[in-house]
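Now for chain A:
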Amino acid sequence: MSDQQEPALRLKGIVKTFPGVRALDGVDFEVMPGEVHALLGENGAGKSTLMKVLAGMHQPDEGQIIIAGKPVRMTTPIEAKAQGVVLIHQELSLVPEMSAAENIYLGELPLKRFGRVDWTTLFERSNAILKRLNCNFRGEVTVANLSIANQQMVEIARALTVDARVVVFDEPTASLTDAEKVVLFEIINDLKARGVGIVYISHRMDEIFTLSDRITVLRDGAYRGTLTTADTDEDEVTRLMIGRSLDLSRDTAEHSLGEVVLEVRDLSCAPLFKKISFSVRAGEVVGFYGLVGAGRTEIAETLFGLRSPDSGEILVDGSPVQINAPADAIKLGISLVPENRKEQGLVLSMNCRDNMTLPQVQNLTTGPFVSSGAEIAIFDKYRDKLEIKTPSWRQTTRVLSGGNQQKIVIGKWLSMHPRVLIVDEPTRGIDVGSKSEIHMLLRALAAQGYAVIVISSEMPEVLRVSDRIVAMYSGQIMREFTAEQVTEDSLVQAISGIRTSEVA
Partner candidate 1 sequence: MLLNRLKAGGPAIAKQGILVAFILFMIVFSLMSDRFLTADNIMSVFRQSAIIGVMAVGVTIVVIGGNLDLSVGSMLSFATVLVVDLHDKIGPELAIPIMVLATLCLGAINGFLIGILRLNSLIVTLGMLSAIQGLVLIYSGGQNVDIVDQRGTWFAIFGRGSVLGIAAPILIFGLMAIIFHVIMSTMPFGRKVYAVGGNPTASVFSGIPRSRVVFTTYLISALCVAVAAIILGSRVMGSQNNVGQGYELQVLAAVILGGTSLLGGAGSILKTVLGVLMLAFIQNGLILMGQPYYTQWLVTWVVIIVAVWLDVAAKRGRLFSPIA
Partner candidate 2 sequence: MTNKMRILLASCGTLALASAASADTVRIGITQNNVGIDSYQTTYERAFIAAADANPDVEVIVLDAGGDVARQISQMQDLIQQNVDAIIIWPTDGQAVVPAVRNAHRAEIPVIVTNSNIAEAGMEFIAAFSGPNNIQQGIYSAEMMCDALEGEGQIVQITGMPGYTTAIERQQGFDERLAEMCPGVTQLDIQPGDWNRERAQRTMETFLTRFDQIDGVYSGDDNMGVGALNAAIAANRAEGMVFIGATNFAVGYDAMGRGEYWGSVYQSPVDDAKAALQTALDVLAGEDVPKLNYFDTPKITQDNMEEFDRPVF
């Protein structure tokens, strides 16, 4: 970055307070044209608030926003966009029943007289954008019929409707697989080459180090510093972010493996997966790695009684079992921590304790009444064990951080003393500090004798926690690796459907 160049966007001393909270406390930030500037911070550090200020959804109480040298005021997202600032949201912000083109131009559909939509122009322009993004679908398609990755593309296409100066990506890869990420990174590099300033928010260190030029860190709403990516490393960034170092190495402490607890033989459920066979031993962590849609979640759901398999056998402790409902699975000691915490894992309106004891509430009774004492005992035990940070069991789970929410879900199943714990995307949307805690927890659980299955789309995660890794592609198991055998290359090949000779 040459110094004489004007920043594409500059924030000076931004302060934003909400009743009782100082969400942003004098934050400075700038992004140069043609630069990828990563913004880092734990959940609650103020990233989202900063982004909303940028997108015109919040007004800062103090400070200045300077675009191309001129101070501006932006009171609506439309105004922000007109200034060339575009925000790509973390949660997909699309209307499923509308066409891709309408979604791309949502809020600013081209007009004819009498408020009519100018369909010709709309489709022309949006198709041009989609073409530029190498998308293999057209603007006329209804968004609900698109895959998640393509929906993400629609989201990204919004950035190209104006001559963007700055594009903000808020966790864009949260729902993308590695292969899809590659496409996204190409787009970002393309934007960059055209002199657009990119703000990139992510929890994933590997992405940040591949992609960014500079890194700015926020903590507790305050600016902590800006680093040049080439001159720093993960450890320094992490320390800036959470105030301490993290042990990122794999826990190699050996513990003995027990008997096979769960075995699956030729399990099929067309068209989701076919002929799946694997086994898990007590004390073992088996990682399932593959693209979204490879059938991993669906296998977990089948094991948990949420789907009926077409054929095949499930054996627990060597004897075949029938699992027709989650209650059956629970009885057999199989637990599932689902991939979508908020939709599948928790009843957000309920408090921590009630969520944790939900599966066994029928049995926690004295007489006909739920025994509050027994419930609190369970909650206290797992709060301590899992180090859940919450002021009281009365706290509704809605307000907890992602990491603590995930621990409540894990605690819910541990308190049932399962034999097999299936964990689907355990750290999605969870910040770096909590992520590493959850990884250590999974290892520790295995050491205590649980059979653990971890489903993940993040390679570092699978590599860190697993004793064995099962690679899946399109509903089939491609290969199994032991932790010693596995290399990143062979793993990527396996999940892309490339069969290699079975060499160690």
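Candidate entries met the following condition: all candidates are chains of the complex that A comes from, given by their letters.
Keep this in mind: a residue touches a chain if its C-beta (ideal position, glycine included) is under 8 Å from a C-beta of that chain, and two chains touch if they have at least 3 such contacts; residues count from 1.
Note that the structure is a prediction, hence the values are computed from the model and not measured.
Q: By the touch definition at the top, chain A has one partner among 1 or 2 in this complex. Which number?
A: So the chain touching chain A in this assembly is 1.
Q: Can you list the chain A residues touching candidate 1 in their complex?
A: 18-20, 76, 304, 306, 325-327, 329-330, 336, 338, 343-351, 354, 358-359, 361-362, 364-365, 368-370, 391-392, 394-396, 398-399, 412
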